[in-house]
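Accompanying notes for the structure given below.
Shown here: the complex without one of its protein chains, the others still in place.
== chain A ==
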Amino acid sequence: MELLSNLALGFATAATVYNLTYCFVGVFLGTFIGVLPGVGPLAAVAMLLPVSFYLPPETALVMLAGVYYGAEYGGSIASILLNIPGTPSASVTCLDGYPMARDGRAGVALFSTAIASFFGAIFGVVVMVLLSPALAEFALLFGPAEYFAVMVLGLVAASVVSTSGALRGVMMVCLGILLGTVGVDINSGETRFVVGMPELRDGVSLVVVAMGLFGISEVMVSARGATRSYATERISMSKFLPTRSEWLRSIGPAIRGSAIGSFFGTLPGTGQTVASFVGYALEKRISPRGDKFGTGQIEGVVVPEAANNAAAQTAFIPTLTLGIPGSTTMALMLGALMIHGITPGPRLISEHPELFWGLIVSFLFGNLFLLILNIPLIGLWVRLLRVPHYYLYPTVVVLICVGVYSIDNSIFDIWMTLAFGVLGYVLRLFRFEPAPLLIGFVLGPMLEEFFRRAMLLSRGDPMVFLERPGSAALLGIALVLLLATAIPRRFLPWARPA
């Protein structure tokens, strides 16, 4: 019955006109961003961070989360209509979605995508409702050593998925942690590495790092990229409803996809892309029509869409209950919470129940909005894709500048953003991915805090991390993960460049 009262609290928080409006704005913007190739959900969430400072924390998180899962929806639209994945995790949807569209069945593909996504998302939400409180309760038993180990595991997981190899990923994590040490040390009150700039006393702002690394440097990379317009072939939209046999064929794949997605979503570092690839590969093997996958089978659209939307929801489980972001976007969500003075971790659910349950209920509303939005607005998205996308980049640059400036009216922050933009660009040139850097930057200060506390409790004995079974097990998993990446990447289906 506790669950019911919690959900009632969630409804009371989420179902206000104010929060519903921001939820709608979030999913709408998210779909928009997802449809447009070139700007990912990460940049979108980063750009909205400064706006979210002006909102109450629940509303801020509801909106940012809406952008994030809305982009999953939008990504599949570009995949099906244009064979261009709007988001990386939608690339699997191209395999069967685009052939369906070429057969004149784009309407059916989009409709089944909407239904499968909705189903997957709801499945993920249910998993989250059932699992999060239990996990949080378990995590309360953690001491500083275990926390340190969980964070190390999260950081390792974030770096091994980096396409340029685990070694470079770990280096970027280290760089992020080091950047996080700039400013006043909370233990001693001493300032560190401010190199004579008083503006750095409070540390480098998360918004500045995120906007520079993912906004400015992305624009630098893609502004002059292939600027072909995405003029589509005439696509018949007359039919939306799948046939009766297609409905029946989709039930199994939808459930399997959702289950796989929910599982991978909770693991740090894997996320939606891996979930949709694994779901598709598995379905291809077990389906009686598996040999026809890739020619426009409805199952090939249903599975990845159910999987990546389920994963998008369950990714919030470790983020909110342990304070460990599984992906870069989740790291930004975590940062948004911390800016509002809320420490994510096992106490979040009991200390801020309205935030946690409100967010969960907002997922239900948001996914409902998406379901209703998706079909009637497809015409709009298609027209939008015909606009040459060089209109986009100057707009993004200005939004970044205004966003950063609006936080503190600080010109210094804008110069810092530019510096991080150039840094991100140079790192990309030399095949260093900036994503693990951001996760290291967010987790770094907490990692240091728990490390110092654990060492204090053990009286300076570093063996504490191996003697406590919990932390030893977690560090062991991290080590196995690192060693496993020594396997050549061509054997991993999801690591191949798309």
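Just so we're on the same page, a residue touches a chain if its C-beta (ideal position, glycine included) is under 8 Å from a C-beta of that chain, and two chains touch if they have at least 3 such contacts; residues count from 1.
Rule of thumb we're sticking to: contacts and distances are computed from a predicted model.
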(request) Select, from "Tripartite tricarboxylate transporter TctB family protein", "XdhC family protein", "Anti-sigma factor" or "Xanthine dehydrogenase small subunit", the UniProt-recorded name of the complex's unshown chain. (result) "Tripartite tricarboxylate transporter TctB family protein"
(message) With the missing chain put back, one of A:Leu377, A:Ile414 or A:Ala472 would touch it. Which one?
(response) A:Ile414
(request) Can you work out which residue in A:Tyr68, A:Phe123, A:Tyr425 or A:Phe465 touches the chain that's missing from view? (result) A:Tyr425
(request) State which residues belonging to chain A touch the missing partner chain. (result) 51, 54, 164, 167-168, 170-171, 174-175, 177-178, 181, 185, 187-188, 190, 192-193, 216, 219-221, 223-224, 227, 388, 390-391, 393-395, 397-402, 405-406, 409, 411, 414-415, 417-418, 421-422, 425-432, 444, 448, 451-452, 455-456, 459-462
